[in-house]
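Removed from the display is one protein chain of the complex; every other protein chain stays in position.
Moving on to chain A:
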């Protein structure tokens, strides 16, 4: 009940800029991912920006699924995504001109520097307990489908359930494992 006066204060306190925040929300865009250094290579073409109204295009959904290993699975999932984006869009109500972004709440803390001593390691048995399959103290990652297995497991950790059949394996371009490392102990 005490929040009602607060709400009215907030509403009346809206500046001309923020009154149009709903319009801003509709025009929200996804931040481009930065690609690193280089000569004129082809820059990654960002997926097409969403149209006003925060409708997310199908290509963007696919792109996100590939990158973050999530499965939106059905229209309900996509709807939830839209709502989430709209909710986050309220941030644009704040005028941040001339204010440097804060990337971490730790920005005023001193970064602790550790002395260069060996204090950890030597716990192979403990670590291997976490792996379903091990071979002579190595973790096992079966290639191809097995790689997918790792990805599936990772996605599960993150909280999304992934159905192997819905998972579009073919779209992922990952380096061929056999050519990854030339310097390997036999």
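In this text, a residue touches a chain if its C-beta (ideal position, glycine included) is under 8 Å from a C-beta of that chain, and two chains touch if they have at least 3 such contacts; residues count from 1.
Please note the rule applied: contacts and distances are computed from a predicted model.
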Not-shown chain resolves in UniProt (candidates "GPI-anchor transamidase isoform X3", "CTLH domain-containing protein", "Iron-sulfur cluster assembly enzyme ISCU" or "Glutamyl-tRNA(Gln) amidotransferase subunit B, mitochondrial") to "Glutamyl-tRNA(Gln) amidotransferase subunit B, mitochondrial"
Given A:76, A:97 or A:120, the residue that touches the chain left out of view is A:120
Logged for chain A, residues touching the omitted partner chain are 33-45, 63, 67-69, 103-104, 106-124, 127-128, 130, 135-143, 146-147, 150-151, 154, 173-185
